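Note that one protein chain of the assembly has been removed; the remaining protein chains are unaltered in position.
Naming follows writing order (A, B and C), and every chain is counted from residue 1.
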């Protein structure tokens, strides 16, 4: 078990997502540092996969830019090593199970531990399929951050009970991407989780404005922003750092106090 | 019964074919007169049909030229009337049964009689299908010239016995068109006919050179030339008359004496 | 003896109006056919091929959605589209090719319009290991290169006919001419219930499997005869096959549906019986679209398979006697029906067959719910999808 849970102890957390290698590896290092400086409590690094079943067009395009820059698992580990020269911000990976499987469950988790990557978010690994990876994650102290969605229903309890680090609460059906309105009754969803665990919750999928951060921060222990950040990178390319820092600052500031 | 049979009494007959209206009606009148002057004993006038099942490409193209000039049954009767102002050469029609059927069997035969058309050659009216037209032809003294072919076999007797005017002996299988070599044993075919009737025989399909005329004239009572004449008309258009006259002269001259 | 009660007549229609060169062969074919049609061995082989090659019996399908939607008679489809090669044509071709084989022929020739009959003939030639040459109007070979290639894949040689109007009737003429040229080893596989006797009769007999099966299937399912049978008519093979076993059941109304193209009253039509007149052509006395002098018309329909200026002589006789009724369906109506049956039943039917479907759409609502219509789906419509798109102005060029 990692230190992730600690992040949520005193403040509502702002979790920022970038795709590793978008638009190139040096830029990603700068972007992560900028996000951390701006106030991001955790940076989620997307390790790009050829067929990202849970991701919308904004992140898919970022993946393509990353592939064009030569992204692969080894390169992303190198990236993390470079990041670690400049910041100790907690890191998690978001990726698909096949990349971890091919690297080897044990080797991948070991590498994460070595580089200080605290957790893994794996959209195509539901509760029922944790058994292959979980022993290695446990052994190396890497959290498996589960997703709970508006359709989870009576699956919530078992997922929440097995969670370590934090729980990724998916705001809406469908795939990643910014949304102006979130329809789900997130209050009820989070309280169902809280009823069985004290692991922190962070809401993602569609979150992009400080107003949303303020509102959702009332409901959960943190918010996760992906597409909105990736859009800034798409717009400003390797010059995006100051914009990201500013954005992180605004989002963090908008979060309510604990 | 017409006077056609008489044509063959003293000489081997040269029978020349033209398509009515190819390339126009005035020219056809000239062509018929020229052929008669050159020595043609009978002129066979093709009344063009949209779908001439027995005709090869040379005559089909002549048909198209005739249609372009406005050919139809009425126009062709007008043509014959014009021809009759200038020559009394024996005439027969070659056409398909539908045109006669649509004009009316009785009316068509009456019109032939009126204009001095002695016979009809109808490639798509075999012996078995004579019964509709024959009474009217008989009544108006128009000969139904039957075709006998290399495949007629034991049909020869009944066809020959019913024939009036002359018998069109088809030299070869297939459709009209000039042929350099005729494979059929025409001697045997003609003697089978001669065994049952004294109606004259004329050989057609593929005949075009004076040499062929000389040879086939030994076998039958006449030769019929279609495509070779039509080709001359295709080449010389409405200026074909002198060439036709010359050609008729050569062919007639090449025929052996009776 | 008048013209009208000789061999091979259907009332005043039919006959053998073909060049003398072919008459001996026609006599041999008649004799052979009369022999084999009563030969148990021949019939056994024929039915074995129908069942184990052509995939018969074809389904009699209750069109539940369409019946409910139209709210009248119960509609059954006789599904010839499910035959191997996708149309009723194969039934006839198997029969004729088998006869050809029995007669010692080694070469099949055939005409084709859009290619359906050509493909069917090439198919059987491949199976029987016989030579095959198909004649097709140049205009059609240009429009239907895919079908030309399909025939070539099956081992056939395809000739583009450049004479006349370069369409189906010219292909028939060219095939007859080829037949007069080489009759010894060659059998002309006639593509519809047309031509000189005994072809219309052979085609009638070989295609009658459609109505024989349908009758038995319907009796088994409902215990009843149909009240109406509806089939599209080009030359009339599918329709005569659909009618055959019901002709002697006077309670069964028979409807032949012709292609009216732009409309029966326009020049762009192929509605032979409504618009045509008696004539003699392609070996038969029948009804043809022709001018007053007897020149055969170039006809028009969106469906290549109905685009023929004549009709089989038995249909002419059935029309004259009133035993069957013939109606016209326009391009527009048939395209609507094409879309309708696709959306309601999930069946993409040949545009030819959709002429019959369109008539069923008119007929069914005028009938009682306890009444039954059998409509023959003569072929599948995959071949037509591109032309329907074109008709609707959709660009499907790849």
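Definition applied: contacts are C-beta pairs under 8 Å (C-beta built on N, C-alpha and C of every residue); 3 or more make two chains touch, one makes a residue touch a chain.
The model shown is predicted, which means the values in this text are computed figures rather than measured ones.
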**OP:** For the chain that is not shown, enumerate the shown chains it touches in the whole assembly.
**Re:** A, C
**OP:** For the chain that's not shown, point to the residue among A:89, A:148, A:186 or A:207 touching it.
**Re:** A:148
**OP:** Could you tell me which of C:157, C:292 or C:343 touches the chain that is not displayed?
**Re:** C:343
Original post:
Which one, A:97, A:110, A:182 or A:196, makes contact with the chain that was left out?
Top reply: A:97
Subject >> Full-complex contact with the absent chain, from A:36, A:69, A:91 or A:125 >> reply: A:125
Subject >> Interface residues of subunit C (partner: the chain not displayed) >> reply: 52-53, 55, 59, 61-62, 65, 79, 82, 84, 86, 122-127, 129, 142-146, 148-150, 153-155, 338-339, 342-348, 382-383, 385-386, 388-389, 394-398
**OP:** State which residues belonging to subunit A touch the missing partner chain.
**Re:** 49-54, 56-57, 60, 72-74, 96-99, 101-103, 123-129, 131-133, 146-153, 155, 159, 170, 173-175
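Just so we're on the same page, only the chains that are shown with their structure count from here on.
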Original post:
In graph terms, nodes being chains and edges touches, is this line, ring, star, complete or other?
Top reply: other
**OP:** Would you mind checking which chain's C-alpha centre is most distant from the centre of subunit C?
**Re:** A
**OP:** Could you put a whole-Å number on the gap between the CA centroids of subunit A and subunit B?
**Re:** 97
**OP:** Calculate how many whole Å lie between the centre of subunit A and the centre of subunit C, each centre taken as the average of the chain's C-alpha atoms.
**Re:** 67
**OP:** Would you mind pulling out the distance in Å between where the CA atoms of subunit B average out and where those of subunit C do?
**Re:** 37
